[in-house]
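For this depiction, one protein chain was excluded, whereas all remaining protein chains were kept in their positions.
And then chain A:
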Amino acid sequence: MVFTTVINFVRARGPDEIWRKRRIFKLAAHFIGRRRNCYSIAVRNVHRALVYATKGRKLKREDMANLWETRVRAGCEQHNISYESFREGLARCNILLNRRTLADLACWEPYSFKSLTDIAKRRTLDDGLAGINADKYLDRIITRGSLNTEK
């Protein structure tokens, strides 16, 4: 490269150092001790924190999914149906609710959740899946499957 003007020899790389460091310090503002005040320590910890944040995005999804499943399992257990039969029964009735919605229903809308378990039980009974005991209460519940079998 040919430098035609003297001004190009002035040592100036990138943006100003203050602004470059300020960006790191802003991310380190809530750290404790020297890791928020000394740049060389702050930048290390900021990098580590950003890695944790990246990993945490995935872990958070997994943790929430586990929590929802625990709650739905607990709800199913109260109504004497296993989680697997419950999800299978709902899927066969074309009730496509995800774990989050089911967990919210189990927690906040216990009666709505009970009606869902009733539908799933009826459907698993109609389709002859294992692990469900016939219940007199279920006789008044009609699913699309039970209508088809009656014809």
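Simple rule for what comes next: a residue touches a chain if its C-beta (ideal position, glycine included) is under 8 Å from a C-beta of that chain, and two chains touch if they have at least 3 such contacts; residues count from 1.
As a working rule, contacts and distances are computed from a predicted model.
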| item | value |
| --- | --- |
| Listed names "Beta-adaptin-like protein", "AP-3 complex subunit delta", "39S ribosomal protein L13, mitochondrial" or "V-type proton ATPase subunit e", with the criterion being the UniProt name of the chain not displayed | "39S ribosomal protein L13, mitochondrial" |
| Contact with the hidden chain (one of A:A28, A:A42 or A:A106) | A:A106 |
| Contact residue for the chain not shown (choose from A:N37, A:T70 or A:N98) | A:T70 |
| Missing-chain contacts mapped onto chain A | 67, 70-72, 74-75, 77-78, 103, 106-107, 110, 113 |
